[in-house]
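There's a structure below that I have some questions on.
A single protein chain has been omitted from the complex, and every remaining protein chain is retained in its original position.
So, subunit A:
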């Protein structure tokens, strides 16, 4: 029983990070139909900011906001330079554009920073653990879970109450109509990228605080998982992205904990087969986007 609880905490921490990344992908996808593979490089940028701040001796409380701000700006720049010219192209074209952006950034990181993994100096507090009701929980895990909860609540409020949030929801439902209602396309898309950059930044802080290192390809694996989570949840649906992130986190952690050791090698294939199985049962994802249901014939 304790083991299950312990693993649940791990799954919540991992799933929360996936959920934040999947949300970032979903915010952009719901508005412009782009699956942004360069999302991972936004994470990597945040990771490097943390690294440099650590080297410069800047306190963690200052370096975290910086590490979140940097990918926001980078995401907006990315949109302006690379994605705006292909905005009306097909999904495949935009996807390959984002590969290209990711590839260029990776080579730049390798050349300008280092091809090797770099250590990140983190506060000691993060590597300690606390005991809650008999469970030993790492502070970094607790931090991840709390940060995820705070982000999800803040995002919910932003989308419900704030002007840009409402504009984004309108644009996600029907971009053409939203524009007729006076919502500026460039503003809302730029805001969506800023938001996705913010989410990638927070996710990167959580990711790095568990691993204490950063390398040029750091963002690739988690964003690949987030991509799967976003579609598992229902691509373009924000609640779906969160649900997909947590489901994927649970599948991974519980397979790692409870699969017999002879089968551990096949953990990833088994986990993904479960994802495909869920998709076969629910082809539009766990919580499909509203626009899918409203499609007119």
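Everything that follows uses one rule, which is that a contact is a pair of C-beta atoms (placed from the backbone, for glycine too) under 8 Å apart; a residue touches a chain by one contact, two chains touch by 3 or more; residues count from 1.
The rule we apply is simple: contacts and distances are computed from a predicted model.
Hidden from the displayed complex is a chain whose UniProt protein name, among "TonB-dependent receptor", "Lipopolysaccharide export system ATP-binding protein LptB", "Thiol-disulfide isomerase or thioredoxin" or "Succinate dehydrogenase cytochrome b556 subunit", is "Lipopolysaccharide export system ATP-binding protein LptB".
Within the full complex, the residue among A:66, A:82, A:139 or A:185 touching the omitted chain is A:82.
Across the entire complex, the residue among A:69, A:255 or A:272 in touch with the chain not shown is A:272. Looking at subunit A, the residues touching the absent chain are 35, 82, 85-86, 88-93, 95-97, 99-101, 103-104, 106-108, 110-111, 224, 227-228, 231-232, 235, 265-269, 272-273, 275-276, 279-280, 283-285, 293, 296-297.
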